[in-house]
Structures are given as structure tokens and as C-alpha cells.
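With one protein chain withheld, the remaining protein chains of the complex are depicted in position.
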Amino acid sequence: SSPVVGHLQNKDGVTFTPFGRLQIDAGVVNGPDSIDDPGLGFAKEIRRARVGFKGDIPGGFGYQMELEFASGDLEVMDAYLRYSAGDTTYKIGQHNNFQSLEELTSSRFTSFMERAAFTDAFDFERKVGISVSREKGDLLMEGGFFSDNLDNLQLDENNSWSVDARTAYAPKVGNAQLHIGGSVHYREFNDASDTTRYRQRPELHITDTRFMDTGKFLADSELGYGLESAAILGRFHFEGEAYWQHVDRPGALANPTFFGGSAEMGLFLTKGDKRGYKGFKFDRVKPAHPLGEGGFGAVQANLRYDYLDLNEGTIQGGIQNAYAASLIWTPTEYTRLMLEYSHMEYDDMPILAGTKSDYGVDSIGMRAQVDF
Amino acid sequence: SSPVVGHLQNKDGVTFTPFGRLQIDAGVVNGPDSIDDPGLGFAKEIRRARVGFKGDIPGGFGYQMELEFASGDLEVMDAYLRYSAGDTTYKIGQHNNFQSLEELTSSRFTSFMERAAFTDAFDFERKVGISVSREKGDLLMEGGFFSDNLDNLQLDENNSWSVDARTAYAPKVGNAQLHIGGSVHYREFNDASDTTRYRQRPELHITDTRFMDTGKFLADSELGYGLESAAILGRFHFEGEAYWQHVDRPGALANPTFFGGSAEMGLFLTKGDKRGYKGFKFDRVKPAHPLGEGGFGAVQANLRYDYLDLNEGTIQGGIQNAYAASLIWTPTEYTRLMLEYSHMEYDDMPILAGTKSDYGVDSIGMRAQVDF
Partner (left out) sequence: SSPVVGHLQNKDGVTFTPFGRLQIDAGVVNGPDSIDDPGLGFAKEIRRARVGFKGDIPGGFGYQMELEFASGDLEVMDAYLRYSAGDTTYKIGQHNNFQSLEELTSSRFTSFMERAAFTDAFDFERKVGISVSREKGDLLMEGGFFSDNLDNLQLDENNSWSVDARTAYAPKVGNAQLHIGGSVHYREFNDASDTTRYRQRPELHITDTRFMDTGKFLADSELGYGLESAAILGRFHFEGEAYWQHVDRPGALANPTFFGGSAEMGLFLTKGDKRGYKGFKFDRVKPAHPLGEGGFGAVQANLRYDYLDLNEGTIQGGIQNAYAASLIWTPTEYTRLMLEYSHMEYDDMPILAGTKSDYGVDSIGMRAQVDF
């Protein structure tokens, strides 16, 4: 039989390692009957279908490309080159800037089908830029200068830019893995149009209806602050985040500050299992007793409170208090099934239910996932 | 020299196997002179340019992704994850539903450049869904619940769904491989628009002109039945299929039943060669005497009668009686050259040739193909 080989390597030592993921979602989103929207109710989608390629290049260099085609069209996720020297890594190209533990944790490893509401609402996404990251023991410091994402950069009139920085401290205290961190983000929109928009789906991605939506509004710049905290103690974990997004608007227009935050905790029902943690982010769960090796895999129950306030002054994007519970079955390291229920309390919403701007929405979702 | 390795495998046993195909077509489609269409005459195209990735995940799981870019844009073919237990395989994601032996046989291994007319005419294509397939000895039973293909699912208002089932029995009788089967398909369009359309090209894909075309018409649901038969006896093979597509239309509108069917037979002119058959589908031809190993490869001649009736009541999509002959040279297992001629007798057509709705169309096509 042929030997086990994890990656290709050319004669000069350049390596090539493929990787990917597949997430298939289905679920139901139920709003008030008075909201007539065929995008609600039962829906299903391929949430993510990705393949990527990464490798090392002798001399301390490396590359990573990741492509997404779940929408039927191509979307470029990562496309960067890397240089590492000691504890320091430099990246140039499209990669994540440094906002939020939840955002930076791979979607393969989050506790709910979608990340906390503030992450997408405040437009966290990969951008083309240059950055430096330094990991020294339990301490991380990283920062970079970014422009926009690749799609938006096709307009060469796009002159937006941002600076981003993040720090995290992640000591092991006894058996506990702790994590505290903070990030700051400043962006000038600097465009012909100079507008922005914050909005969010109801905890599932299968619908395109965003109950929460500020609409487009004039803006010069945004300044964001984030706080991160997390702990893993055996089968238990906790994660809490808060994020303030302050917007500077032209002339005499008032400058709003929007806010989002979330707190989640989870418990593995199966003995010996715990959340993975690596590189100042949550990582893969490796079941102590996988399916197919005499075990059943790992089962985890999670609760989350997810708050988002997009209301301020004349801008009415809505306020969300969402309560969610999820059950995750991880039969083996590279497979995962999720079931979750969310109840959203919405207040002062831009979409009215009849004449009411306050109402509740419920969603139930399921996901099947593999990665490689 | 380095060892031969067919796939990558990470330390946890997850494998990665790439695969792909390239098909380059050229040809001529000649209609009556009175039809003035610059899309006819000589044309050429890259028919398929695909790369895919599949693999196994410990615990009985697996994945498959296949991407097509022959149109210059990305199209997602397969994107599913798989779980196998004993004789049973479950799939979730985008994959083929279970219509027609001809449709399910890979385009790398069909006897003509394009499949029998009814397959595309009746919209057979991969869809996002969940299915189960059970192979036990000579017997296959499979069924699933499907929504729509990935492109159409981008509209979250798309609520179409279908159930599909297929069975096949494939005994070996002496030296002969036999195949009989049947399938049933029921689909609710269930959309804002609730229309459908059946149409087909003139046996080649190089032109975008569809002489046969019902146009869009109002429809609630479709119910299809298919019958499959095939036999391989040494150098000879036969394949025959029939398919009825019944459409339910709203209110007092008449409910038409369209019909298509084809019968083909082929003979290898080279000794020792025969069509491959595997997994209740036709499979790869492995020349007994490949080019480059002292032989010339395999040469096969095929004949096909291909009938399609898209006329019923007020819907005039045309009737096709097509007669085709093909010559396939398979120099080696992974290479193929095809030459084919078709004559189509068209009756009651929606596109008129002058004042006549009955006329003939001829086409000559060539294909060069490799796969890996």
C-alpha cells in the first residue's frame, strides 16, 4: 500500500496542502403573521462550500488561498502571502483584520450556526491589507493597515482604508484556559458615495430577510472597540464579547454609537470532551470517544444571549434581545451536526408587523458539516 | 524516485483526491436556409472544464465537490457530504437526483456527445437535497427529497421541492451484463412565478439555438416516470429508455404529458473491448490494447434513435425524430475522440422555416476529451 502523505512538496521544498469545508443548512424562521414575506418559513441552503490551498515556501514564506462557492458564484476568502520570523508573522493580501474572538474563530468551530449578531451587522470581513502579528507565550499583539475586500476593490475609485489592532492574553490557570482581549478599528469610507449600512439576519442565514437594518446613511468614518473574554474549564466553556461601533457623519449630522454583545456558555454531555483552543481562537473539538471507534462522539449543549442595538437618534435599525439554545453532535473530529432554537425579541424595528414595531421572531435550524 | 501516491491523507485519516475532465467540441449545425440564425453553422466551445475534490473521513463519512468553468463562470456541480453504513449511503447537499440511466452515466462515458434529448429537455440536473441509496447485490433502491439547484436557491423565495426514487436490477447472465430500472419524480414548483419550460438543442451543445421549445407556461407541478434498459454482451451494447413528464397546470388549464425516449446500440470494432459498467451506470472503457503500449486503443461505432415530443394541446414545443451515428476512438483509458453525425426530423415546430413547421436539421460534431 502507498505511504500516507499529507501534502505535496516540490523539489525545492514548496508545499501544497488542500483544505475545505461543507455546511448544509435547513430551518424555519417564523415572524408575526402580519409580516408577509415569502423569504420566511422553511428554507434550506448550502451555507458554505469551500476549498483552499496553503503551503510553505523555504525562507520563512508561505501562502494561503481559500475559495467559497456556496452561492453558486465564486467568492475569494483568503488570498495572502506570509513571512514569519521568530514569533512574528507578516501578511499581505486579503485576510481577516482583527475584530472579535467570535469572528476570528472558524465557522467550523462556533457554538451556534451563525456568529453573534454584531459581527456581521458591523461588517466584519476579510480585506486586502498588510499586517503584523506577534505571539509571545500567552500574549498576542497584532495590527494592520487595510483597504477593502477584493470585490469592492474592483472599483479603483474605492479609496477606503482602515487601521486595526488587537491584543489578547490567554493564560492557563490550573486546568482552565482563559482568554481576555480587546480590539480597535478605525475606518475612513473615503468613497464617492460615503455611506454605510448595518443590518443583520434573524440568527440563521437561510433567509435573506434582515429585520434589523439601519438602511444606507451618510458616514465619513467608523471607530470600533471590542472586548473579548472566554474560558474553557473541562467540559464547560464561556464566551463573552462587547462591541461599540461609533460613526462619524458629515457636517451637522449626529454621530451615533451602535452596540452589540453576546454571552454564551456550553457544556459537553459526554465525558472527556472539551472545546479546542489554539492561536488565541477556539479550535477543533476532538471527541474522546469518536463514532466508529467504539464511542458515540461528543455532544455539547449551549446557551447564548445575543444583543444588538442599531437604534440611535434618527437612525432606526432595531434592537434585538435574542435567546438561543444549541445542541451539537460531533461524531468524529471532522464531522458535526447542529440543532438550534432561537427566540428574538425585537424592539423599535424598521420592518413593522402591522402597526407594531415590537414583536418576536423564532427560528429553528439544523446543520450538517464536514471539513477536511 | 518518489513513491506513487494517489491521494493526500492527513494524520487523522481524512483523504483528498482531486479529479477532473476537459472536453473540447467543434461542429456544424445546418438548418433550413430560410432560418436565418448566426448561432447556426460552424461553432466550437469548451464543453466541460471541471475539477473536483473528494475524500473519505474516518467514521464512514465522505465529501465530494465538483466545479465547472467551461462557461467562463463558475458553476457548482456536486457539493455534498456522505455517510455510508454497510450497503446504505446517505447524501446531503447538491447531488444528482435519480432520473434516467443516461443522465446518471458520466458525460465522460456516454456513446454520443450529448445525452438523449429528453434528459436536458425535462430539466434533469443536480439539486440540493437529502437522499438514501441502498445497493444489495444486483439490486439498487434509492430515493430522496430535493429542493432546487444551488443557483436557483439564492432566491430564498424559492420553495420548490421534489421527491425522487429509482430502482434498478442488474444481473449478470452468462457473459452478459443486463440492466433494467425505473424512476419516478414528483415536483411542486411552488414559486412566486409557478412556470416551467422544456426545450432542447439539436443534439449538439455548441449552438444555443433550441429548435424545440415549449416556451414558459404556467404549471403547479410535474410528475415524471422513467424506464431504463441496457445490456452489454462482449463488444456489443444496447441502451433503451422512455420518460413521461406529466404537468399539472392551475385551474381549468389542460394538463399535458410530454414524452421522450431513445434507443442506442454500439459495437467495438477492436477485439477484446467492451463498455464499462459499475454502480448501476455505464463506466469507463479500458482499451485492451492501448495506444503507446503496442496497440491502437479501442474503436466503437454507435447508432441512436432519439425521440422527443414536446407538443400537447395548445403547447407547441415540437416533435423530434433524430437519427445519429457516432464513432469513438479511445486511445487510452483517460483519453477519447468522438465524431458524430445526426439527422433530425422536426415536426410541428415553434420556429418556422419560412412558412413550414416541418423540416430537417443536420449536425456534425467532434470532441476531444481527457479526464483525470
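Labels A and B are assigned to the chains in the order they are written; within every chain, residues are numbered from 1.
Rule of thumb we're sticking to: a residue touches a chain if its C-beta (ideal position, glycine included) is under 8 Å from a C-beta of that chain, and two chains touch if they have at least 3 such contacts.
A quick note: this is a predicted structure, and the numbers were derived from the prediction, not measured.
Chemist: May I ask which residue of B:12, B:135, B:157 or B:333 touches the chain that does not appear here?
Modeler: Looking across B:12, B:135, B:157 or B:333, the contact with the absent chain belongs to B:333.
Chemist: Give the residue, chosen from B:41, B:171 or B:279, that touches the chain omitted from the document.
Modeler: B:41
Chemist: Given the contact definition stated above, which residue among B:155, B:263, B:325 or B:368 touches the chain not shown here?
Modeler: Looking across B:155, B:263, B:325 or B:368, the contact with the absent chain belongs to B:368.
Chemist: Using the touch rule from the top, list residues of chain B that touch the missing partner.
Modeler: 2-8, 17-18, 20, 22, 24, 38-39, 41-46, 49, 51, 69-74, 206-209, 290-293, 331-335, 368-370, 372
Chemist: Write the list of chain A residues that the hidden chain touches.
Modeler: Output for chain A: 3-6, 8-12, 14-16, 18, 53, 55, 57-63, 65, 67, 73-76, 79-81, 92-94, 128, 147, 150-151, 153-154, 156-157, 159, 192.
Quick note on the criterion: only the chains that are shown with their structure count from here on.
Chemist: How big is the gap, in whole Å, between where the Cα atoms of chain A centre and where those of chain B centre?
Modeler: Spacing between the chain centres: roughly 39 Å.
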